[in-house]
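A single protein chain has been omitted; all remaining protein chains appear in their positions.
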Amino acid sequence: MARLTQFVDNEVFRAFATYAAIVLVKMMLMAVTTSYFRLTRKAFDNLEDTVSFGTGESAKKLVRGHPDVDRVRRCHLNDLENIVPFFGIGLLYALSGPELSSALLHFRIFTVCRIIHTFAYLIPLPQPSRGLSWAIGYVVTFSMLYNLMKSVLYL
Amino acid sequence: MARLTQFVDNEVFRAFATYAAIVLVKMMLMAVTTSYFRLTRKAFDNLEDTVSFGTGESAKKLVRGHPDVDRVRRCHLNDLENIVPFFGIGLLYALSGPELSSALLHFRIFTVCRIIHTFAYLIPLPQPSRGLSWAIGYVVTFSMLYNLMKSVLYL
Partner (left out) sequence: MARLTQFVDNEVFRAFATYAAIVLVKMMLMAVTTSYFRLTRKAFDNLEDTVSFGTGESAKKLVRGHPDVDRVRRCHLNDLENIVPFFGIGLLYALSGPELSSALLHFRIFTVCRIIHTFAYLIPLPQPSRGLSWAIGYVVTFSMLYNLMKSVLYL
């Protein structure tokens, strides 16, 4: 059996794996944050989730929305919409053999932006903090794309 | 032209490809399930989708929500939120050269959990069946992440 040792020996791949893992974990933590707000605000989407809080009519009343839950959900969805392209384009970019220093710069700026974005969304901080952190991450993804296309474009 | 033969010769990669394909297909089937519920419950999001059921005011009334449709949509979104990190972290983990037996264990438990999760959500089964199947899949993803970071961490 062949072992794929070339990846763990490659610094760009290792850097991508590390920063991709950080933003994916950050995204996964939104699920726990949602659960926390659902339990403390007593606002659920499914009737079967309310059993420990009551039965019958009192349970049905807990199937409702809450502004805090909706806010976390929007932040989670925004993560999906931005971290999926970062992962896809970033992986292809990492495999296209970029300079380590340039790759690290892209990965680090994106990661910091998404962490700031989360705090700006959940606290919430006044605009344009959320808008700016979103936009810089967006531009970083396009910059990786541009570098990727310079190496691999094949229509 | 170089051929990337090393991947099809690598058992961990083949195992990852197989189980990732299963959970991605399971996620794609949620789209068909949504269409089925939209057509049988006559509940659509877009006016242009209602043409075969009527025109004018009677068509507009079909642009509405339905609890069954919403439930499938939530299950589909939960898949996206969990299968995307599994795919991302799992792929990087598979490329980092883990033991085959350990990798298979992670992939299999995650896949089984997501299938149970879907049935628990759609039937629906009483809690904590859905919560538990979600949580075990979540922990499996973190376990792959831990093993990945042991091999590749590079900040």
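Each chain gets a letter, A and B, in the order it is written, and its residues are counted from 1.
The rule is short, and it goes like this: a residue touches a chain if its C-beta (ideal position, glycine included) is under 8 Å from a C-beta of that chain, and two chains touch if they have at least 3 such contacts.
A quick note: this is a predicted structure, and the numbers were derived from the prediction, not measured.
**Student:** If you put the missing chain back, which residues of subunit A would it touch?
**Tutor:** Looking at subunit A, the ones touching the missing chain are residues 6-7, 9-13, 71, 74, 80-82, 84-85, 88-89, 91-92, 94-97, 100, 121, 124-127, 130, 138, 141-142, 145, 148-149, 151-155.
**Student:** List every residue of subunit B that touches the chain not included in the displayed model.
**Tutor:** Residues touching the hidden chain, for subunit B, are 1-5, 7-8, 11, 13-18, 20-21, 24-25, 27-28, 30-31, 45-46, 48-49, 51, 76, 80, 83-84, 87, 91.
The rule we apply is simple: only the chains that are shown with their structure count from here on.
**Student:** Give, as an integer number of Å, the spacing between the C-alpha centres of subunit B and subunit A.
**Tutor:** Inter-chain centre distance comes to 17 Å.
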